[in-house]
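Of the protein chains in this complex, all but one are displayed in their positions.
Every chain is named by a letter (A, B and C) in the order it is written, and numbering of its residues begins at 1.
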């Protein structure tokens, strides 16, 4: 039961390898007659696109989206929306020497164990390049969410790089305007310094991402297994390099004196639950925090083996970000949008 | 698209309310001819059962399982295994006064917003009583896992209660032998003190749970959306009161110098990835940590409203644990077992 | 991927063997706040119940339904509705001699080939007794359909037994009032004669069933694979003994001069399409015809083998209907109701 589809009523099926002709997806279940804005989709892709800054992998891709179906006269038709994004800047030669060697921290070992074969060029299917598909579909989902709830906002930012936490408060506009999705001007310099240091020393840094949905209606989520927080946890944990997902208070709830929010006639007095109670949204902001591990590929020598079990010491010279986290914000926002529209459609089906 | 089924090839469908005649489930997809051990199932239920200690809710239930189908001559037949567990100790009167008032931290508010009606007795469908169904099915899944991999072990323990972390190292046998699933004798006293204090002061504590699968084969997990870690995150986040799920290094990966494990011909040199690379198991231990919020229901007065929007100040006099975390270990182990067998069956289907 | 669940948004999970303690099901996805009428459900079961006439299997069952969850204050709550029906009149001894012998025309051979084990008592899981679960759930689905479209009618009748076709026209009230679901008084006598003859001669007869939904809205069906007619074909073909499913003109379309219906401002001029165009309902009556094979179990000697491959000549002395078709009408109506409500919920989710 292959796992390349995401969602129940809104279903994204993704395909493509890092160094094949293209990546792409099919988004099935979009309601009909939703105005389609190709520029809005492309804008999302541009925010994830590699090569925008010196701290990104030097692989440059225009990531231009091509719509293959499902749109007619500028609107969705209710039929599947297929799209493709060509791979333009493959440099498979980068990966030649590692063809039969498992790069530590990558999927080479586990893909080989599972399938007995894997596309060794640039991570193949396991490459983070696949996340462009998520971003494209996520923007389509956001169009759908806004069709029903025009005021809904999906915000995201990096809130920690390595040990460097935010110094000030969150300014969403600022976050959109810099390559690090840093939401706080006073923090930006320290992050640039840390990343420069990591880059120069051929090491890498982890990151923490915060993403929220504001203006989302109460009622989304399907207990007891497809709870909204459960589906968000899956959505976020499926993003490359993510090792932890927290909802609302998250890990901090363990030491907190209480774990709930009192209610008044004008709403909840706090939002420790992260906008979800018993798996169903409450109308408060839905809040989620992700932790991403440092980029595994660096120029430092590592112990590993090849498919025959022979030992090697390798460094990975490919084109990689010193901190994968700084490109994860658009992806996390996309997974939030996909999850929410899916659950919105589920909820609409039973409204009486 | 109601969410009361869990899993792809191995599918658990759960039903029942806290104060209805029974709870139960249907486990579909179990391979045939697996020896069925009813005592093994019952043992799992006994470990989750309320009323075993003074720190548990005083609601006592025998939680005896009744098998309704799918077993013939002591073996699974490949047909659905249905089971029920009767509710014996309902005290709906406990809940009478709150019938139309939303208990803060509970699902009352969100269920009402979603469905316009909810079974107000003891949390109804949102009650943690439903987790007995998970435990029963999880034990069946463990029988299945052991049929294919006799040495597989699913271990679990509480590793933190409120601010109180483990003092010593993990002793799985010890964890099984006390009511707190505390894996370390030197820690137990401090936890008893903390829980006694919480109970006396009508407050409650959060907890952290660690669960692992040892002896699990490489190859489980279905990228890119049904990654093993993604499905585990969903499984764990769907447990009542869980607010964070971590795989391997988890949140700590953000500040860690690296996020990967070097490989030698005798195996991985570490297990920071938690036994999963690119969403597929590696053969190392699969490790997962959960954070659970403090019990929401205590005797302290809280602001809330009723279905008409009128304000109230209430305390919750029902029968509740001072720390829900101390009963979550068997549930987390069950969700681990269900997820692993599901993915094992998926993997078997494509082995060539 | 076991197949004991039916439907997408409205999902019935069924369990139970012919000679276990009970059969039952879990209906997940029913919208909340639909008035629940237990007598209406029971009435449906009574229509399918064995032992009502001399032409039914002499196995008598009261088939009383027990609701286990999902109903509160007389209404659905949106949580799963579980129910069970006890097996009261098992006579496993009837089947003793055949324990290891494959009864021709039954599932014994194929179940054994698939699972390596099967509950040999009365067909086990393959018994038509399971269809009581469908009828119960189908009545619940009909309550849901009528909640949204009060005038919707699901009608069904036997229209042929062996070579004996209807002599007159269809009178739905008459069909409800006799044990053969014969919709035409002038035909009834010939059928009684034919069935009596079959019974006396230890043979059996096939039957053709017609079922229709009147008052169903346009818009149901999800091209290109989950077309309404495709899902109906699956639903109907999954009923025991069904060997053919026709929509609208059905097989006759091959020799018909045309296959479509002209449209005027007051509606379609005919209904050869059976109310479905390109997989989506048109608002015309949805019409479906089933062909059921003669009962396989009769007292005539048949060649067969046992699990060791040894030859036997057996007759089947169990309690069986001379024509299984005469009990299939309520089942076909139930499958129609389940399919339609499922698709109605799907359609509601995308209405903009």
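Following the convention adopted for this analysis, a contact is a pair of C-beta atoms (placed from the backbone, for glycine too) under 8 Å apart; a residue touches a chain by one contact, two chains touch by 3 or more.
These numbers come from a predicted model, not from an experiment.
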item: Given A:26, A:256, A:276 or A:292, the one touching the chain that is not displayed; value: A:26
item: Contacting the left-out chain in the complete assembly, out of C:28, C:212 or C:231; value: C:231
item: Hidden partner chain, touching residue among C:80, C:105 or C:183; value: C:105
item: Chain not shown: contacting residue from B:288, B:326 or B:345; value: B:345
item: Chain C residues touching the omitted chain (full complex); value: 1-6, 8-9, 14, 102, 104-107, 109-111, 113-114, 116, 125-126, 130, 160, 162-163, 203-204, 206-208, 218-227, 229-238, 240-241, 243-251, 253-265, 269, 272-274, 276-283, 291-296, 302-305, 309-311, 346-347, 349-350, 352
item: On chain B, residues whose C-beta touches the chain left out of the figure; value: 1, 9, 29-34, 78-79, 147, 223, 345-346, 348-352
item: Touching residues (missing chain, whole complex) on chain A; value: 1-2, 4-5, 8-9, 11, 13-17, 20-24, 26, 28-30, 32-33, 68-70, 72-73, 75, 77-82, 84, 114-119, 124-125
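As a convention for this text, only the chains that are shown with their structure count from here on.
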item: Innermost chain, where centres are averages of C-alpha coordinates; value: B
item: Same or different residue numbers at the chain A/chain C copy interface, by half rule; value: same
item: Centroid spacing, where centroids are CA-atom means, of chain B and chain C in whole angstrom; value: 38
item: Inter-chain centre distance, chain A versus chain C - centres from mean C-alpha coordinates, in Å; value: 46
item: Chain A residues counted as touching two or more neighbouring chains; value: 1, 9, 223, 346, 349-350, 352
